[in-house]
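Reviewing the structure listed below.
One protein chain omitted, others in place.
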Amino acid sequence: MPSVAESTLGVRADFPIFAGRPDERPLIYLDSGATSQKPQVVIDALAGHLRDHNANVHRGVYPLAQEADAAFESARAQIAAFTGATPQTTIFTKNVTEAINLVAYSWGRANIGPGDAVLITQMEHHANIVPWQVLCRERGATLRYLEVDDRGELSLSALDAELARGDVRLVAFAHVSNVLGTINPVAEMTARVRAAGAVSLVDGAQAVPQMAVDVEQIGADFYGWTGHKALGPMGIGVLHGRGEILQEMEPFLTGGDMIASVDFQSATWNELPWKFEAGTPMVAEAVGLGAAVDYLSALGMDRVREHERSLTAYMLEGLARVPDLRVVGPPEADGRGALASFTIGGLHPHDVAELVSRSGVCIRAGHHCAQPLMRCLGVGATARASVGVYNDRSDIDALIDALLAAREVFALDAP
Amino acid sequence: MPSVAESTLGVRADFPIFAGRPDERPLIYLDSGATSQKPQVVIDALAGHLRDHNANVHRGVYPLAQEADAAFESARAQIAAFTGATPQTTIFTKNVTEAINLVAYSWGRANIGPGDAVLITQMEHHANIVPWQVLCRERGATLRYLEVDDRGELSLSALDAELARGDVRLVAFAHVSNVLGTINPVAEMTARVRAAGAVSLVDGAQAVPQMAVDVEQIGADFYGWTGHKALGPMGIGVLHGRGEILQEMEPFLTGGDMIASVDFQSATWNELPWKFEAGTPMVAEAVGLGAAVDYLSALGMDRVREHERSLTAYMLEGLARVPDLRVVGPPEADGRGALASFTIGGLHPHDVAELVSRSGVCIRAGHHCAQPLMRCLGVGATARASVGVYNDRSDIDALIDALLAAREVFALDAP
Amino acid sequence: MDDLYRDYILDHYKQPRNFGELEPHDLEALEHNPLCGDELGVHIRVCDERIVDLRFQGHGCAISQAAASIASEELKGMTLAEVEQLDADWMIDLLGIPVSATRRKCALLNLKVVRGAVTGDHAWPT
Partner (left out) sequence: MDDLYRDYILDHYKQPRNFGELEPHDLEALEHNPLCGDELGVHIRVCDERIVDLRFQGHGCAISQAAASIASEELKGMTLAEVEQLDADWMIDLLGIPVSATRRKCALLNLKVVRGAVTGDHAWPT
């Protein structure tokens, strides 16, 4: 089967979870959009740091503490370089959700007031919706949504029209939608936002794991992403920010490490990026994420994207063979990230996910933390299959077979 | 040397970092107050979770996701049980700094206003100072400090006097001071705070790793601690809260997992504890911390405390033999946690720490994130040696020898 | 045959009993399954502290819909005091299938709604 070879990176053996499951069922993991599996090098880097170099960072003069410092800050440098950013403007958070909350609390409360508007899109994840709802309610501002069209895409002219209203201070949007798969024209969008004098925030949670991302080139004021979807550990996220804006912002979390000096009634702040990192950071997780971005760089993000694009195209073909199945989002694999969300007439997505799991296929079902989008799509929930570097066509074949079998359990073709 | 045997738990071999350093110097680790070393079981639990059970939590229907859910929530149950709390009121944060910020933002902004006072103590860590400075400034409230006396202790009658002023809404204090070592009478303090109608927050960062802590018995409204000092991974902290107060509070970080439903302009919140856990949590770190508290429970926290108390007594004796050395904090080991902070006349703490590191001794020097306390003590910085379960008298002997040698480098006894 | 998707489950899913609206009604409640956003509502008619009629409405998976349908037949005729005593085991036993931890929320959604309507306590089950 040469076609299988065509769309494999041949790296599955790097991921120990595929070596065998306790129930001896195959693991057909098609849920990388929720979280990625971890290569052994990432697990080793994390465990190795705890075993050999563990100390608290930033303050110790003994060699072990200096090793920990060096490991932490060189992980930051690696991670910043991976996304075209500088270490000074690369802030570690616990996940992208915290990164967005940081901006909402710290930048938002100082810059958004009554009469102002925050513009987001109908395809956002709750992490890029709820913080803005809370901010707008607190500050007497308005939250507006950019529409998603029938192809699952945003319209640049609709963005222009919104910006022309003159009240938009911040525009926040996903780089790649976690439900539709849509790859948004982020550089065009941030340029328009900047021209209108507003600030942009891009949620790169789905983008960074699957394509080359250069935050400098994208030109967003804030760009956030999350380690666990990019082959890294859980418990670590990243916020890149434009230096001048970060300089002006007040800190978000306060406490140790983020101060320059503390007096009884007031304190002064440390330099970037530490001003935004209060308390003991997730050092081993940073080291693990450093190993993850190294691993991805060695594969080459363009190869990763091409592999996943081709596999997604193959998946869309396969899904088209399942009766009553409707895929949401852009019709072609070229314009979409490495996932497909779908519904099957007569079958609830939960039941679909449960039934395919009988053959070891792992897909997600639900609202994918995007309830407003579900409402726009007119569905309560969808099933979603998403691919990663370790998948190949055999996984897609197993998915399609399992979907067909699921329909049979519900006797959907019975007369 | 029977006296050495007396104060060892015999567990050093459980901690792989002591198996050998690259520079082949011995590792005399006396900086557990900054962060603890990790037993192999913790590293294995964390790495094993990533290798065998990694999936995103809360939403997946396939077996792997259910394993991850079960691992995460049973870690929560273990950790809650370890400190006498319930899982519902045990919230995971990234560190205790975030836990305190959560309370300052979420409870504080809703309950502290002009004319109100927040009372903290002169012995707090910056994590339990700066969030209250920021809150008080924002809300027009007053931040007051309870004095530390010559013995490094707080006075209950001074607390009574402060509470009698009638404006105190919140009292926040360390269970064990990270500089003085003072063990505060937390149950007596929380009872007085409650009687005065105020809310209490206890910073248990130093206490939980070294003594049996029962948050129910302590009776604090909020009790926070941090995993990395308690043999657990970095990147995870814990906030225990009184259920009724947590119920009434608005969430802090918002996004996925912490919602019940999201509409375009508003959202409703998930149940406790998830209402306060936005985004993908640090699942593997929770599993690692679960293994850490199991390990500590197996040792027995009373044995841990007795071991560290006896070692601290031995250390205080040894330090008394070093000329011009002044220890700050309670004079006897009974009333203090497992550490001693000190200055040596004519030697700056940084130089002390650097010089003892030549013989492999790891101690901390600086302000220990407690600059206001440093001001009260009239010193710019101190050196601090702190002990953990893996230390024994040989470590203390090495410290004392190294301190004496440091004085020689500076020729302090030269005529 | 599938363990979970037994014939009677599929039957109740495809032909749910007591679905729809009930006007007038004395009690009502609406709940979401936070897992998937599914909604389930109930209308209850009460006479002499006893459920004399009820209807579910909403959408959900086979487990949540079958559970609602199966339970509806049992609930009719119960006193409100009896409903207050119902617990998760009652529902799981009634369903008669092995329900995973994740799908428990689906299986219990209808009981949550009914208890919410009867007791005003929407926190159950925690």
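All chains are identified by letter, namely A, B and C, in their written order; residue positions are counted from 1 within each chain.
Keep in mind that, in the parts below, a residue touches a chain if its C-beta (ideal position, glycine included) is under 8 Å from a C-beta of that chain, and two chains touch if they have at least 3 such contacts.
In this text, all values refer to a predicted model and were calculated from it rather than measured experimentally.
S.K.: Omitted chain: which shown chains does it touch?
M.R.: Across the whole assembly, the hidden chain touches A, B.
S.K.: Using the touch definition up top, pick the residue from A:R59, A:K94 or A:H367 that touches the left-out chain.
M.R.: Here the residue in touch with the unshown chain is A:R59.
S.K.: Using the touch definition from the top, which of B:P39, B:G181, B:P251 or B:G366 touches the missing chain?
M.R.: B:G366
S.K.: Specify the residue from the set B:A230, B:L246, B:V361 or B:M374 that touches the hidden chain.
M.R.: From the options B:A230, B:L246, B:V361 or B:M374, the contact with the absent chain belongs to B:M374.
S.K.: Which of these, A:D23, A:E188, A:D214 or A:E271, touches the one chain of the complex that we don't see?
M.R.: For the chain that is not drawn, the touching residue is A:E271.
S.K.: Please output the residues of subunit B touching the missing chain, sorted low to high.
M.R.: 348-351, 354-355, 358, 365-367, 371, 374, 380-381, 409-411
S.K.: May I ask you to list the residues on subunit A that touch the chain which is not drawn?
M.R.: On the side of subunit A, residues 58-61, 65-66, 69-70, 88, 259-261, 270-271 touch the unshown chain.
We take it that only the chains that are shown with their structure count from here on.
S.K.: Once you've mapped the touching chain pairs, tell me: line, ring, star, complete or other?
M.R.: Shape = complete; every chain linked to every other.
S.K.: With chain centres defined as C-alpha means, what is the inter-centre distance between subunit A and subunit B in Å?
M.R.: 32
S.K.: I'd like the Å distance between the centres of subunit B and subunit C, where a centre is the mean of that chain's Cα atoms.
M.R.: 46
S.K.: Residues of subunit B that contact two or more other chains, please.
M.R.: 59-61, 65, 259, 261
S.K.: At which residue positions does subunit C touch at least two other chains?
M.R.: 35, 37, 103
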